Structures are given as structure tokens and as C-alpha cells.
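The other protein chains are all here in position, but one chain of the complex has been omitted.
Should a chain be cited, it is by its letter among A, B and C, assigned in written order, with residues numbered from 1 in that chain.
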Amino acid sequence: MAEQQGLSTHRIEGLTDGIFAFAMTLLVLELQFPDASVASGGQLTFLIFGQMHRLYNFLLSFFLLAIFWVAHNQHYHHIRKTTPLLLWINILLLCSVVLIPFSTSLIGDFESQPLAELIFAGNIFVVGILFLANWAYAARNKLLTDVAFEKGHVFEGIIQNLVTPVVALLVMASIPFIPGWSSYLFFLIPIFLTWRGIVRKRRK
Amino acid sequence: MAEQQGLSTHRIEGLTDGIFAFAMTLLVLELQFPDASVASGGQLTFLIFGQMHRLYNFLLSFFLLAIFWVAHNQHYHHIRKTTPLLLWINILLLCSVVLIPFSTSLIGDFESQPLAELIFAGNIFVVGILFLANWAYAARNKLLTDVAFEKGHVFEGIIQNLVTPVVALLVMASIPFIPGWSSYLFFLIPIFLTWRGIVRKRRK
Amino acid sequence: MAEQQGLSTHRIEGLTDGIFAFAMTLLVLELQFPDASVASGGQLTFLIFGQMHRLYNFLLSFFLLAIFWVAHNQHYHHIRKTTPLLLWINILLLCSVVLIPFSTSLIGDFESQPLAELIFAGNIFVVGILFLANWAYAARNKLLTDVAFEKGHVFEGIIQNLVTPVVALLVMASIPFIPGWSSYLFFLIPIFLTWRGIVRKRRK
Partner (left out) sequence: MAEQQGLSTHRIEGLTDGIFAFAMTLLVLELQFPDASVASGGQLTFLIFGQMHRLYNFLLSFFLLAIFWVAHNQHYHHIRKTTPLLLWINILLLCSVVLIPFSTSLIGDFESQPLAELIFAGNIFVVGILFLANWAYAARNKLLTDVAFEKGHVFEGIIQNLVTPVVALLVMASIPFIPGWSSYLFFLIPIFLTWRGIVRKRRK
């Protein structure tokens, strides 16, 4: 009923901020101790050490979500308006974001199983690909601001959005070689993005 | 105390975005494995296959919610202001939206029982009827923008809002004939809406 | 560090919408069946009938929350700016709103106990008193728009905000006389507010 061509972006920003806020807060439920261990009056120090890998998973997922949220922020800083297709790319993106607390609980509950690691990395890969699709579609269909086109942001955006899917592929490939440790490779994402930021700042 | 005649729509958009974001994220809890199966060190591959129907339910409900959110977006793109009655139609709508994670868990936990399928389809039917009521009321009481009246959006909106309740009725009618498979008919909703979008685009 | 005298109201609206959205969605968790009954393959029809009082509680709490959210909407429609004290009245209000899902679960789990009914009604009473305090404070400190003062909204607001605490007191007083049925008296709130709305509309 509506030509959504001219649809403003504030609703999609509201839904996205809400979903990221919940997904990031839901992660903390991963840290809760099982009721049984609490009831049996378990020694807290011991319980906490047993949960260290969960704390690591929590921090990993929280900061991946934060990196994605910042990327979303950057995308919509440049996107002037949406089309139905862009809206649906965004919804697919949110669907894969919502799955992150679940795949995080998988690597928490099934610590030693490569399949859990594969599902987690696959989830991050899909999020990354959808961000890339989002940016490429917006650029091709001239939905970006003029400033974005003039200042070379379009190409830079493609490069930055390639980081997540490439690193996720690397993680997946490394699972057979470094079982249980592959997720550390995700730290390449913030390292690369920070380096890229510094390079671009210096150039100006 | 307030004549709400002139009440702006930003608060209702804020509450709605929050409720949709939370409902969409809550769905993922459906995918969690029961604690017992985790504790017994169950084989992950086996567990995941056993949960495939839950993943399907998650995706079905997530995309139905997304379709509803897009519809809400489209409605309030045209609605200039609210009245107390419109506000309450919207609140009834949100009440039925909030029930979707519950009725999704019903079809997950009671996979083979027609009553569960009936409740789920009934829930979607109620959401659809309330969207129709929302649009019809706004149109009758001249709460829409002038553009909406000029461009024939009002009639098109009635047609598009009829899709969900009609398909939900179809699903309910099909339960005795295709028990366990009726929910696949919900895919008629995106198919019809997409076809309608293409038709309208070509006409211009 | 900041004189909050001139603080705008959009942040308090954002936090409030978020908290109402979560509280309203959290209520649905009340409806979930206990894991045990699902595991034992209980008959769904039977389970649902056993949960009817929970569905009633869900609807009661959902619509009380909705009435409060509409009231908040109306208050901040007229409130131009906030002071630190108004901000804290609002935070106390949100604290009592957040407790509603908990006191709803009490009347669900302890169906026949007067203490549970007393806590639920007491919770609603506190929310009502804080709304009254919010409006009275804003009116006394001239934080309302000029329109609100001119059109007699201030006095009308006092009357409307008295409805919830008075009805809640009535409910509490009725517990010894109609144990298990007292909560039906809460329907006096929407009845009175609707009647009041009709009266005011006719007068104009």
C-alpha cells in the first residue's frame, strides 16, 4: 500500500537498536549457574573457574555484536532512505543477529565439539555477508548520501564489510587444526578495522 | 485529561518497536536445548536433528513477525495522528503479537496435536484482523495523510491487510486434511504480498 | 553536573517505552507450561484448561500495563521539561511497573492465597499513587504546557489519576469478602476512564 521508496529510516533504527540491546543482554543469561549447583551449596570460587570459558564466550559475542552494531550505525549514517528490498536484507540481518545468543550457548554447552564451533562461525559469516549485501545494494541503488559517493566511502565500505566474512571463513577452516581455539582468530576483526581506521586518519 | 486527538505517533512507534524486538528475540529461546539433554552429554549432531522442527518454527514465526512489523511501519507511514480508539486497537494488536512466542512454543512442544496448530493459526488470524481494523478505522476517521487518500493507498491497504486473516483461515481449515503440514500454507502470505508489490510497480 | 531543569523528555520516554515493552512481553512467560508436564506428554487440552486462570492474569496485567502506558503518554504529552525530582518520581514509577510481572506470577502460582492477592493489588496501588504524584508535582512546579493549564486538564488529570489508587484500595478491602474474585474489581478502572472520556467529549 505504501511506496516505501521514500520510507524514512528511523523505524528500522528503532527495531535494530531494540534487537541488539536484547541480544547483548540475553548473552548474560549464559553466565548464570545451573540451579542444581547453587542448591548443592557449591563453592563459588570453584564454580567461577568452571565458568571461565563461558565468560570468554560472553565477551567474544558481546564485542562481535558491538562491532556489528557500530557497522549498522555507520551504514545508516549514509543511507538516506530505504526500499522494500533493503528493509528485507535488514530483517534477514536481524534474524542472524538474534541467533547469536543461541550459537553462543552452543559453544558454551558443547565446548569440545567442532560442530558447535562451526555453527557459531557460520552464524558470524552469515551476519557478515548480509552486512556486505546491505551496503552493496544501497550503493548500487543510489540510496546513499552524496557525501558517501564523493568521499570514496562506498569502496572503503566494501573493504570493511569484507573483513567479517573473510575472518569467519578463516575460523571455519582452522577448526580441524586448532580445535577449541579457532574462535581466537575472530580478534583479527577488531585488529584489522582499527588498523584501517588509523591508516585512513593519517592519509587525511 | 488530554484530548488525544492530536497525539503524535512517536510513542506508539517506540512501544511497538520495543515489543516486536523483544518478541523476535524471545523466539530464539525456543531453540535452547533442555538442560537435561546437555547434562547427559548428548551427541550434538543428534540433538540438532531432533530440533529441526523448532528451527522451522523459529523461522516461520520470525518472518511472520517481520511481515507484521513491516505492515505496522507502512500503516504509521500514512497515519498522521491517533485517537484513543486507534491507540487501543494498536494495544490489542500488541497483545496478540506478544502471544506469538507462546503459541510458537505450543507448536514446538506439542508437535503432533491439531489443537496446538489451531491455536497458532488462530493467533495469526487475530493479529491479521486487528491490522485490518487498524487500517479501516484510520481510513474512515480521516487520520491518514492526504497522499494516502489521493493515490488509492486506502483500498490497496484493505486488500493487503486481508491477506493474513484469509490465509490464516485457510490454514485452520486445512488442519484436519494435512495434520502437521498446515503451517506451510503461511508462505502464501509473502508470495501474495510480493506479487502484489510487483504488479503495482509495473502499473506505474 | 547538569542543571536538569531544561532537560528534554525524550530519554525518559525512551527508557519508559523500553521498560513497558519488556514488562508486557515478559508476562507471556507466565503462560509457558512447566517442562515436566511437557515431558510427560500431557494432554494439551487438559493442560490449557488448567492454565485458564493464568491466561486471565496475563490479560489483566497486560491491560493494566497498557492503561498505565497510555497515562504516561498523556502525562508527557503535557510535560514540557523535567527536573531531577520529576525524573526520580518517574524512576520509582518504573520500579513499581517492573514488579508487575513478578506480582502477576505470585497470583498465578499461589492462586488461593489472600496474601498473593494483597501484594498484587498493593503493587497496582503504588503505581497509581506514583502517577498521581508525578502529575501533581508537574502541575505545582509549572512544568506543564500552557494549554494544559488553560483547558482545565490539570484538575481533570488529578481526578483521572485518582481512579487507579482508589480502585486498588477497593480491591484490597474486598479480599476477605470475595477471596479469589477481588481482581475483577480492577475492571472498574477502564469503565470509569471510558465513561469520563465520553462525558468530556459530549461537553465540548
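Going forward, contacts are C-beta pairs under 8 Å (C-beta built on N, C-alpha and C of every residue); 3 or more make two chains touch, one makes a residue touch a chain.
Model, not experiment: these values are computed from the prediction.
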item	value
Residue among A:Gly18, A:Pro84, A:Gly108 or A:Gly128 that touches the chain left out of view	A:Gly18
Residue touching the undisplayed chain, where the options are C:Gln51, C:Ser105, C:Asn134 or C:Ser182	C:Ser105
Chain not shown, touching residues in chain C	1-2, 4, 7, 11, 14-15, 17-19, 21-23, 26, 34, 84, 87-88, 91, 94-95, 98-99, 101-102, 105-106, 109-110, 113, 115-116
Touch list for chain A against the chain that is not drawn	13-14, 17-18, 20-22, 24-25, 27-28, 31-33, 35, 38, 44-45, 48, 59, 62-63, 66, 69-70, 73-74, 76-78, 153, 156-157, 160, 197
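One rule holds in what follows: only the chains that are shown with their structure count from here on.
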item	value
Innermost chain, taking as reference the mean of every protein Cα atom displayed	B
Type of chain A:chain B copy interface by residue overlap (half), same or different	different
Whole-Å gap separating chain A and chain C, where each centre is the average of the chain's CA atoms	36
Shared interface positions of chain B, touching two or more other chains	14, 17-18, 21-22
